[in-house]
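Only one protein chain is missing from this complex, and each of the others stays in its spot.
The first chain written gets the first letter, and so on, giving A and B; residue counts start at 1 in each chain.
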Amino acid sequence: MTTSNKKNPYRGMFLTWLVLTIAGVIVSIYAPSRLMPRSMSDNMHLTVLTMIVFSVAAAPVAAGIYAFAIHALRHWTHKGEAVPAAGPVVRENAVVVTTWLLVSTLLTVFLLIWGLGALAVDNGSSSKNPLVVDVTGQQWVWSFSYPGTHVQSNELYLPVGREVEFRVTSDDITHGFWIANMGVQVDANAGTWTTIHTTPNQLGTFDIRCTQFCGLNHAFMVTQGHVVTAQQFTTWLDSQPQRA
Amino acid sequence: MTTTLEHTTTDAAPLGGGLARRQNMATALVGGVLFAWLFWFLAHHFLDASSRNYSDLVSVSLTIGWIIGFWLGIGALNAPARWMMGRDNTHADDMYLAGQNQGKARYWKYCTDHKVVGVQYIIMTMVLLGAGGILAMAIRTELIVPGNHFVDQQVYNGFIAVHGLLMILALIVAVAGPWGNFVVPIMCGARDMAFPRLNALSLWTLVGAAGLLLTTLAVGSLSMGWVVLEPIANQAGVGMDFFAMAVVVFTVSTTVAGVNTICTVLTMRTKGMTLARLPIFVWGAIIAAALGLYAFPYFALVEAQTIMDRTFNTSFFVASGGGTGWLQANLFWLMGHPEVYVILLPAVAALFEIASVMARKPVFSYRTAIAGMTGLAGLSILVWAHHMFTTGWAPTLGGPFMLTTELISIPTGLFFLVLIGTLWRGNIWMKLPTIWMFGFIANFIIAGVTGIYLSDIPIDNQLHGTMFVTAHFHYVFVGSVLFGAVAALAFWYPKVTGRFLNEFQGRIAFWLAFIGVQVTFLSMFLSGLRGMPRRYSSYALIFEHTNFITTVGAYMIMAGMLVLLGAVITSWNKGEPAGPNPWHANSLEWMVPTPPPLENFTVLPVITEDPYNYGEELVRS
Partner (left out) sequence: MSIDTHSAHDAHGASEGGHHEAPEVVDGRQRMGIWLFIGGDIITMSALLFTYLYLRGVNTGGHWRSMVGYIGHSYSYYQNATNLPAPSLVHVSTLSAGLNWSVSAIVVVSAAIIWAAERGLRASKNAKSYSTLAAVATIVTVLAIIFSIVQLRHIPQIYVAVNDSQTMSYTAYDSAMMVIIGSGILHLFILAFLGLGLTIRSARGVINGDKWYQARLVRMFWVWVAISAVIGSLVTTTIH
């Protein structure tokens, strides 16, 4: 039987919810960029921001569930060995159901609008002259070639600040082309091309990993990429052996 | 605890005499192996051994032989054969098939009593979970440190696929199998399912499918995840044929079970049991069954086409012939997404039931519960391509699929509303079912929220194919569905056995599993966020700490599951005795004796209200 603390569960629950929400929001703001690889593109920056926004939106919801559970376990559990008596008979509460539906719909619509907006930004092609790189996956290596030159390489070099368009295909089965630092991922399929583009905005080295299970050495289908200055990029291109 | 049937001396069918009366799992296995060999032999004899597809053709023939022989051996084909010959079962035959006077032996046989089938499903669930769990431990043991030290890549890669399918099959049946069969007919006030022989068929077909799937481990050489993407599936060895045939056979089992459940609930409710008075669990069972009827044909077809590409060199998924792997992906995920709700809904509906009984309050907003489950099932048909956001297929459809996927969070949220509303200000009885239910609540919110991340395309571009996805769906399947399934087991265990599942051992198991889930899968989220793809047999050094923690957590879950298994086994005969209605609930299964007699009711009850009035004398005529 609940004691005379009828009002207290709600106040305590509210306080718990508040504390958990604040903690959740703080974690949501600071964690994503620290837990994920260093952002090296505009895509990735937007992706991390989206994760922050989604986490902040989720924090009060999750906090509510946990606050409820904690306080239900503290105040509403039956003590003793006897069979518990019946609880209050509440079969319906139109106000609660409607409010819940309304809030969850609004939250969903907000996330959807943000997501579609981010998608539009990602897809918007800003540059008329992106650097095109052909990416070919095969069991179990990546190779990159630069149309317009005769350069082919197993490591990816990109000039900073210039939009790059990856045209991805496979020589055998489906692979997954993924640059974790840049938030770009697209499958490499045999017999067709897929494209994805981004603009690297940080110098440095990054990993390219295969995310589509491709057989025996899937776990070892990794190669390196480098974002370099425009000058260094030209130097590198010129120094590559020219394929006939 | 022996059944009340063992010593009746009414017009029971005479035991002995006739091959059909001696059929059981042993004869099924013999039949399966015999016909598997026969079909192998015939294929071997008539096919050109130098042909590129020889081994696949022979393997497929073998698997077809296996299931035909298995069905023959268990007696599943007796009734169709007799029907065709114009001989129908006599009443004595029917009572024999229902297991009358056969004691424990009937659990090994083709038994039409829905309660026997329910118990058989409990065993099958544990077998599948156990086998999948052993593989999970092998996988995590391999991943405890970088490098391939425990098993080599080839073996490891095979483990992943079989672990995946074993667990998926286990979870599809985990709640719907045991309780959809044991409890639902009684909840409706019926004497059995609509089609009792089909009921036995669905169970034994599952056993046959499981046999094929487990054989895959021995045959080996799988090269893809359980999703069986093409065109890589064409590279796999003959294990792939066993795997695909296991799926095809499984869809027969699940189709038959789905038809049975729906017909039972719609046509066999007792007088006064309107749809609005049905326990909410029954609603979950039929909505899940209907969704399964929609989804599983795609699964059978896509696996059949995979087999055809391998054995006949068709070009469904091979680019050089005009096919495309994207066709496979679409067909698969048309099944694959509704399928996760086929798995989830029975567990959620069972928890609604448990919440009500344990809080001593009616289900909050019964209508919302039904609307939520129905809405979820309906929407789930429209979201499948969110699994394909990064494939490069139809980028213009990304927005619409993002819309439908994010909308699904609304009916999912309603599940929380119903659970919370039911528990709100209740007199919550803290027994085993309740504890596992709270575990579900804590885990499901994480499962749901991380799904929302993945539904957003820019985030999915980053996280797809990483361990983040793996952690997300393990929070769904292990953290949520499995916890719901254990809650359901603890809840209805006294009805099956007449004893409580050991409370102390059950709590130990809970804490091990609950803490284990957080340790395992939270660290797995970190691995994914940091950049570790999934299905990796080894990994770079930057992932070693999170992987180590994940493996430690996995061992905790395993320990919890072993304790639970021990509890299930020992409580069966030695647990604390429970009366016929230990939870003082009102639905019909608690109104019949434990164990329920054959045909459940001496006199079919007439219902005048729903089962959610506690503390009052439930008025029945």
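As a working rule, a contact is a pair of C-beta atoms (placed from the backbone, for glycine too) under 8 Å apart; a residue touches a chain by one contact, two chains touch by 3 or more.
All figures in this text were calculated on a predicted structure; none of them were measured in a lab.
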Considering all chains of the complex, which shown ones does the missing chain contact?
B
Determine which one of B:334, B:385, B:567 or B:585 touches the chain that has been left out.
B:334
Listed residues B:123, B:268 or B:382, member touching the removed chain:
B:268
Among B:24, B:63 or B:112, choose the residue that contacts the chain missing from this document, as touch is defined above.
B:112
Decide which residue listed in B:196, B:458 or B:575 touches the omitted chain of the complex.
B:196
Could you list which residues of chain B touch the chain missing from the display?
4-5, 8, 10-11, 51-53, 79-80, 83-86, 88-89, 91, 94-95, 97-98, 100, 112, 190-197, 255, 258-260, 262-263, 266-268, 293-294, 296-298, 300-301, 304-305, 308-309, 312-316, 318, 320-324, 326-327, 330-331, 334, 580, 593, 597-599, 602-604
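Throughout what follows, only the chains that are shown with their structure count from here on.
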Taking the mean of the CA coordinates per chain, how far is chain A from chain B in Å?
30
Residue numbers of chain B touching chain A in their complex, please.
153-154, 157, 160, 223-225, 229-232, 235, 319-320, 324-326, 359-368, 390-392, 395, 398-399, 402-403, 406-407, 409-410, 413-414, 416-417, 420-421, 423-430, 438, 441-442, 445-446, 449, 452-453, 455-459, 461-462, 464-466, 526, 529-531, 533-540, 584, 612-616
Chain A - residues contacting chain B, complex
1-2, 32, 35-37, 43-44, 46-47, 50-51, 54, 58, 61-62, 65-66, 68-69, 72-73, 76-78, 83-93, 96-97, 100-101, 104-105, 108, 111-112, 114-116, 118-119, 122-123, 168, 172-174, 176, 178, 180, 183-187, 189-192, 194-196, 207, 209-220, 222
